[in-house]
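With one protein chain held back, the other chains of the complex are shown just where they sit.
Right, subunit A next:
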Amino acid sequence: MLGDLLALLAGDRRADRVVPPTGFTARLTVFASAAMAFLAVFALALSLATGRLAERWSEELARSSTIRISAPPGQVEVQTQAVLRILATTPGVASARALSAAEQRALLEPWFGPDLDLSALPVPQLIDVVETAEGFDAEGLRLRLAAEAPGAVLDDHTRWRRPLVAAAGRLEALGLMSLALIGGATAAMIVLAASAALAANARVIRVLRLVGARDVYIARAFVRRFTLRSMAGAGAGTLAGMAAVALLPEPGPEASFLTGLGFVGAGWLAPLAIPALAGAVAFAATRFAAFRTLKGLT
């Protein structure tokens, strides 16, 4: 097979000419490869974007925690100061600060409106904790809080993070599965087109066999043709897909889920592998179809 691949790259004008041009199957291969490559660009963009999203969610949520202090009015400030002292000496805590009344009001505003009087409500005090890259020992911190500030509850976002990261991971897997399905569908289509071309050229193949052509020689002529057509179609489809991704409208903050859908930085190089992969799929698919058909001929 390696020899075939090298021969394919080198090309052979005379060998190429022994198989007549096949109009319909040629157009079908180019069109289908282009369409599949176009879809593959979007599947790849989705997969890369959800991968980034999962990583970002995981990192952002993992590096921040919240401590909620629910205590009688006279105890809130005392326990808040106690918690801040504990946090200042806790390894793995980069910074910690108590949210101001205005910040807490802003958090509740979507539910209660702008005229909320916090002093009339038993709203707990919130402390925003930012972790270092190493993170802190959550269980140890909980024990210290329980001892020195009994009204403090640590929420390290684990129960939020897990389903979000799992969802993003599933989306990423879905993107990869779409790529695999596109590859499979492309292979099936090329097998059909190549089989049709081989059947249409049964007489040519018979003549070639009778003058001493080996199967590998006959197959190579078809394989080269279908591989190059598939690569050309996939190249056009990939460029069109990349242009479409580049022209996607920028989402606003309200569409934060879509933020980052597309390619970023070196990620723009990833779709350039699609034509080569399409060529590899076409090479294997046509080779399979050719040898299967040739075995049925004398």
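In this section, a contact is a pair of C-beta atoms (placed from the backbone, for glycine too) under 8 Å apart; a residue touches a chain by one contact, two chains touch by 3 or more; residues count from 1.
Throughout what follows, contacts and distances are computed from a predicted model.
As stated in its UniProt record, the chain not included in the shown complex is "Cell division transport system ATP-binding protein", which appears among "DNA-directed RNA polymerase sigma-70 factor", "Cell division transport system ATP-binding protein", "Sarcosine oxidase subunit delta" or "Monovalent cation/H(+) antiporter subunit G". In the complete complex, the hidden chain is touched by one of A:32, A:182 or A:213, namely A:213.
Among the residues A:26, A:174 or A:204, only A:204 touches the chain that is left out of the figure.
Mapped onto subunit A, the interface with the missing chain covers residues 14-15, 17-18, 20-21, 203-204, 206-217, 294-295, 298.
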